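Every protein chain except one is present and positioned as in the full complex.
Then we have subunit A:
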Amino acid sequence: MSVILYVNGTPYRRDIEDRILLVQFLREHLHLTGTHVGCDTTQCGACTVIMDGVAVKSCTVLAASADGAQVTTIEGLARGETLHPVQEAFRAHHGLQCGFCTPGMLMMAVDMIARHGAALTEETVRDELEGNLCRCTGYQNIVKAIMSASAAMSRPAPASKVAS
């Protein structure tokens, strides 16, 4: 079948087999390999992307089911060389080590901050990372990074920038 997905703002029309998963579409058809596959059983969350405004595990979504959808992957976060605040926070707080889970963590963090804004609490972060497994950081620095990014994104812009 033919599908059209809007990935990181760009439309991609592809002829695919009906059985292709969204994560396969991203990695193998579009060569966006930042989205990882850890378990392929909907447990680890390394494959998390934002689809039509909500976080989903792309290993358990058919690409056919995502036809017409807006999808944001890890590749869509930075603006050129400028890191997204969540990426910057993970770097600053050493929120990664091997980095395998990191794309899923970052996408989930972006989703969380979008939904909760300044009201995000550490307890909420820990609860909502239920769907993202990490095997090497012990999560503490991930939680710190997310709280830091949330604070940074909630901070009012300096007056001079507002004026301009």
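As a convention for this text, a contact is a pair of C-beta atoms (placed from the backbone, for glycine too) under 8 Å apart; a residue touches a chain by one contact, two chains touch by 3 or more; residues count from 1.
The rule we apply is simple: contacts and distances are computed from a predicted model.
Name of the non-displayed chain as stated in its UniProt record, restricted to "NADH-quinone oxidoreductase subunit N", "Carbon-monoxide dehydrogenase medium subunit", "Holo-[acyl-carrier-protein] synthase" or "Iron complex transport system permease protein": "Carbon-monoxide dehydrogenase medium subunit". Across the entire complex, the residue among A:L32, A:A55, A:L96 or A:L120 in touch with the chain not shown is A:A55. The omitted chain makes contact with subunit A at the following residues, 1, 17-19, 21, 23-24, 27-28, 37, 40-42, 45, 48, 54-57, 60-62, 64-65, 67, 108, 111-112, 128, 130-132.
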